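Only one protein chain is missing from this complex, and each of the others stays in its spot.
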Amino acid sequence: MNAIVISAIWGVVMMFSGIFSKNNTVIRGTALTGLALLILVNILEMNGVLLFKVNLHGMLYFDSFNLLFNTIAFGSTFLYAILSGRDMEKVGRSVSDYFALIFFILCGVAISSSFNTLLMLFLGIEIMSIPLYILTGTDKRNLKSNEASLKYFLMGSFSTGLMLMGITLIYGAKGSFNLETISLGTGALTPMVSAGLLLLLFSMSFKVSAAPFHFWTPDVYDGAPTVFTSFMATIIKSAAFIAFLRLFDDAFGEMHPHWQLVVSIVTAATLLIGNITAVFQQSVKRMLAYSSIAQAGFMMFALVALNNLGRQGLIFYTAAYSVATIGVFAVLIKMKDYTFEGFNGLAKRQPVLAATTAIFLLSLAGIPGTAGFMAKFYMLAAAVSNGHVMWLVIVGVLCAAISVYYYFRVIQAMYFKEGDAQEMEVSSIFKALLVIMAAIVVLLGLFPQWLLDKLNYFF
Amino acid sequence: MIPVLLIVIPLLSGLAAFFLKGEKGVKTWALLSTVITLAVSLLGLTVLNKAANLHTEVEWLPLLGSKFSVGLDGMGQVLCLLTAVAFPMIFVATWNSSYKNAHNFYAFMLLSQAGLMGVFLAYDALLFYFFWELALIPAYFLCSQWGGEKRIAVTFKFFIYTFIGSLLMLVGIIYLYLHTPDQSFALESFYKAVLTSKEQGWIFWLFFIAFAIKMPVFPFHTWQPDTYEQSPTAVTMVLSGVMVKMGLFGVLRWLAPVLPMATWLNGDTVALLCVIGMIYASLIAMQQDDLKRLIAYSSIAHMGLMCMAIFVTSDQGLQGVMIQMFNHGINIIGMWIVVELIERQMHTRKISELGGLAQKAPGLAIMLVVVALANVALPLTNAFIGEFLLFSGVFNSTVSKVGYVFAAAGGVTIILSAVYTLNMIQRVFFGNTNTLTGAMRDIKFNERFVLGVLVIVILVIGVYPRPFLELTQGSVDTILSRMIIKHPS
Amino acid sequence: MYSTLLAFDWLFLIEKLVLIVGIVSISLVIAMYETWAERKVAAFMQDRRGPNRAGPMGLLQPLADGLKLFMKEEIIPNTSNRMLFILGPCLAMLAAMMTSAVIPWGGKIDFFGREVNLQIADINIGILYIFAVVSMGVFGIMIGGWASNNKFSLMAALRGASQAISYELPMGLSLIALLMLTGSLKMSAIVGQQLDGTWNVVYQPLGFLIFLICAFAECNRTPFDLPEAENELNFGYHQEYSSMKLGFYLFAEYINMFISSAVMATLYFGGYDIPGVNDAHLTETVGVNLMALFQALTLFAKIGFFIFLFMWVRWTIPRFRYDQLMNLGWKKLVPLALANMIITAAVVLWLKK
Amino acid sequence: MYLLQVSSVAQNPDNSFWYFPIGLQLLFAIVFVGAMMGVTHWLGPKRNTADKLENFASGIKSHGDARQPMAIKYFLVAILFVLFDVEVIFFYPYAVNFRALDWDGFWAVLMFVGFFLCGFIYIIKKGALTWED
């Protein structure tokens, strides 16, 4: 609750910061302060300090699971803001507004990770989505950005419509929006419930860009200003996943056997499409878009398995994936040429950037010693321990191997190919931050115990 | 203590090497580090050979039931020794080669040594997997940065192959982990895992594919000749001398004892694959004009033999495998060193373009002949001991009903191997010199030193293998006991 | 709900039909004569005579005007969108004609033992209904202006539309304060409360003022007649129109004026409440039907006053500039209405204690 | 005389049947408007010429299509209206029930108004309502 209130208020503060100050440094400072504050109050809440006494009427539900996720999301955003905050100025003039939107999105993130009724789920998802439509289109003069924004908007609101219909049908059948009430009962499927379930599944798949509802993702990620693609591909996606998992776990967990197969097929399709298509991309940005689809496939494992390993793993995955992706994007933003060739010879010009990027990519590929490995490990373990979906595990493993192909293309370009890497202005602070992030990735990979302890605290 | 040192010394010195400047300094640094490692390894074998020194266990991921558990048993001793010996040899032998960005090159070399050590030492499946990949990644970077013209594509193929294999293995590990009684990754727990024979069956293949790709066994071998050909020779030495042993080692420690029933059931299938691979590789080797490819294919044949021996197993066979793993490493490194020396001077590896080198470089020729003869397992060389044990093991197999067939097929490959090896010696070293080979000079001191050491090792083991056999006997017994106890009566 | 048509209350249907026809015709007639009144008022203010040829005091002038509109040639510009071009005025007129449905025109009458309400539909969301229908009027303007495919029309339509919607905000807000007093959205209930009590305008003077201003703007009347500013936009959004389609637009405007007067009277000035008289007491003396007549007449008197106010303002106050208009609406009225609302809420709650 | 009895329908104020007269009025209005359009169409003369059917621009030659992007300001007003109007809509249920909700409800609404004002001040400061430029 702390985080929800503070993020909403700070969003307003950010809105006005642009009016009272034209100095971007001040604005960025305010935003960073806000993010730090968010992390702080969230940690306070994890330790039982509630700043606001609000009667929630059971609309929201806070446990350490979603609080921990919030911390990770805010932390990632903090890293993101330090790394790429300066690049927002290149997109447009209203930096304060971008930050305000990001804070509102974070409010949505906090809501959609802690919803306890479908109403809050809907609100959370929408509070996340609507500012994103805007962020996607912030590069007003750029047709690609416009187009991405329109596409995202149309697809997003379409899926919202589906979701609402699903919610309504569930409501019609169960008489409540409350997750506990919905999950009551024998778990039998009436036509109305199954239709609602399917619609919810579709719409959530839309939001997390799982195949076959992924088709907007590459275009949107590609068209959006890279700074915001980074944000979209990480924090938003993670939050949508948490919501997805909580919905299908808390509300429909009883019916798991009924929908497991469908979700498994969706997962397999996501993995295959994401990975195979990513192989054929020429632009790194687009490749990352497809790779995010592929990663979504892995996160779906948590849903397929629906056990504690999966839940823990999803949190771990979001952390690992977010940090690595933010890092790669932070480097990508600095580049002028987004093709693979653009990375040629980067290792010579910018050894630090190249090395850290390589570590991030290794993490995304799931090489042991990086956080990405532990994440994938958890997901595979969850699916294996579920026992019914070994075929999916094998598909996942093969896809992970495919993913190596395109992640390593970047590494190859950076290290093994000759080329005049582009001129970039990179401050030493930026480099230092990248190194810190790479260190986080590696430390999480080698000593995941820290995060695991937190995870174990509530499982 | 010893195992930790074996891993940490190369690891830290490797990381440090990234930041060193100056080619000479880096070379010295790397050599120093590997020599220390060798020393530690030898100490472990002799003075400090006490149980307390050979095992270390530290909490790592208690939640997952994984520990940083490393230890040396007989088999590990042998392979660690091989690793420890191989690297200084390689560094000395390639002392005169110069590499672009030498500090990175040596750093990756040292890291891969750390990975290899870890693989041979790990007593925890997750840790094993970690090191398995840690050994792979530096090799990938080494090959694709300092290799031949087609290096990037070829190395990538190698990497993807291995990676697919290791991911499959990961699935297997996870499955086993979830079926251990105490949810742990420890080797001991893995032995206790309760599995039906069906489960064992397919987990077997998950593991086996990973190891088979590494060795490589017949249908999974296609990466190997290309990679050996394209890699810088120093890396090829690591790959073929040490890294392929990871596959065999994996089978011996993680596959056969853990999944005895499946191993028993699938033994013939695997052996058949090995036989096909051996004959096929030998036949291809005979056609090769490229020295590196020739040795590469011969390596496939030799590895196939060892793999076959594990699966149609007996006491002698396993004993043979253990010793042969070491021997093959030594021999093939020797072969590569010779190739490297030739290539560095002649700038070609084509057999057809060479000839008469013995006149110009007699020292090299003598060394090569010894190493090559060892490679074809002539008596009095080390490989003879190993292959003899292997063959007798296979021939007397209690597991396979057709062990003698396999043995016969293996025998054919020995003959073939003799044919192409001798043919190669004949064409490269004897006959008339041509314009190219006329300029050949004999080998320098450091190279002579390395080859000399290798030759000595070859001959010593060939004559007096007993210490080795005693060293590995314990491991053989352990493995066999696991396998036989779990065999259905 | 009703299994057979026979069970249907046919008399109810007839009753309502009569009421509808009656009220709509009255509003049409009033609208017609508003045009006449407008000219007369204008003439009076400008010290002229106004229309005086057709009939006594020019009373037949509106009829003549109407007939003229009927007989004119229909012109639909060839670049326009034909269907929308026709739809525009129809919508404007429809919206204007629908508004009268929820206004209570008087008390009950007793028709041979049957109690008849002088209100077409006494729905429980009366005020919202008025809002809804009035906003439909914007469509008429917008569609007509756009369909004409004339820059002047489009400009005027845009102005009209944004003006109308801008002033809807403070209007809604000012009504909320009123609602807090009445506690009901039902028009009859609102009137009922004022019948024997104080008129709402006493409690809500500020609210009334805001509402009044907004009503002016909604009707596109001076000083807010920007959409028809002749000197800037020729003839406004209906400049491509001729014949009865033009007539509809003009008519709709006058009907709206009438209706908003009626709404103002109902909401703030007691509706059909006869001032200074105890209604219940009087009903007993004169009987229900006569009382209803008195009440209706009272209401129409109040409406007449407001209509006059409309005209008075039109001929005295100059037109705003567009930015002034928007500034007034957004920057003055909205905060004022909000403050009014909050203060009302606080005071009511405080008094309740 | 049974028929003259007040119908039960008319008595029940909450019944959705009360919307029936509105439908009736709508029908009536549509018929009326349609009829008027028909009549004027029938009565008026039809002597179309090309000049007459051109757009009227006070005698000036008209330039191009009128359907071009207009000033964004109008549009902005429309969007702001949608947003603020929806916020205003939220006051209605409150206004009807605010006595029952008492001071708690008042503070809640005050907060809501606070947000409303924040947005309002923001758009004013951002110049969304500035028409002078």
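Order of writing sets the labels: A, B, C and D. Residues in every chain begin at 1.
As a convention for this text, contacts are C-beta pairs under 8 Å (C-beta built on N, C-alpha and C of every residue); 3 or more make two chains touch, one makes a residue touch a chain.
In the analysis below, contacts and distances are computed from a predicted model.
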| item | value |
| --- | --- |
| Omitted chain, identified by the protein name its UniProt record gives, among "Peptide/nickel transport system permease protein", "Na+/H+ antiporter subunit B", "ATP-binding cassette domain-containing protein" or "NADH-quinone oxidoreductase subunit K" | "NADH-quinone oxidoreductase subunit K" |
| Displayed partners of the chain not shown (whole complex) | A, D |
| Identified contact with the non-displayed chain, of A:L154, A:L261, A:V279 or A:I429 | A:L154 |
| From A:M1, A:L60, A:I130 or A:L353, residue that would touch the chain that is not displayed | A:I130 |
| Among A:W10, A:F62, A:F115 or A:F177, the residue in touch with the chain that has been omitted | A:F177 |
| Hidden partner chain, residues of subunit D it touches | 69, 72, 75, 78-80, 82-83, 85-86, 89-90, 93 |
| Contact set of subunit A toward the excluded chain (per top definition) | 117, 119, 122-123, 126, 130, 133-134, 137, 140-141, 143-144, 146-151, 153-154, 157-158, 160-162, 164-165, 167-168, 171-172, 175-177, 218-219, 222-223, 282, 286 |
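Basically, only the chains that are shown with their structure count from here on.
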| item | value |
| --- | --- |
| Whole-Å gap separating subunit C and subunit D, where each centre is the average of the chain's CA atoms | 13 |
| Multi-partner residues of subunit C (at least 2 other chains) | none |
| Sites on subunit B at which at least two other chains make contact | none |
| Parts of subunit A lying in touch with subunit B, wherever the complex brings them together | 362, 367-369, 373, 377, 380-381, 384-385, 393-394, 397-398, 400-401, 404-405, 408, 412, 415-417, 447-449, 452-453, 456 |
| Interfacial residue positions of subunit B with respect to subunit A in the complex | 60-64, 126, 129-130, 132-134, 137, 141, 144-145, 151-152, 156, 159-160, 163-164, 167-168, 170-171, 174-175, 177-178 |
| Residues of subunit D defined as touching subunit A within the complex | 115, 118, 121-122, 125-126 |
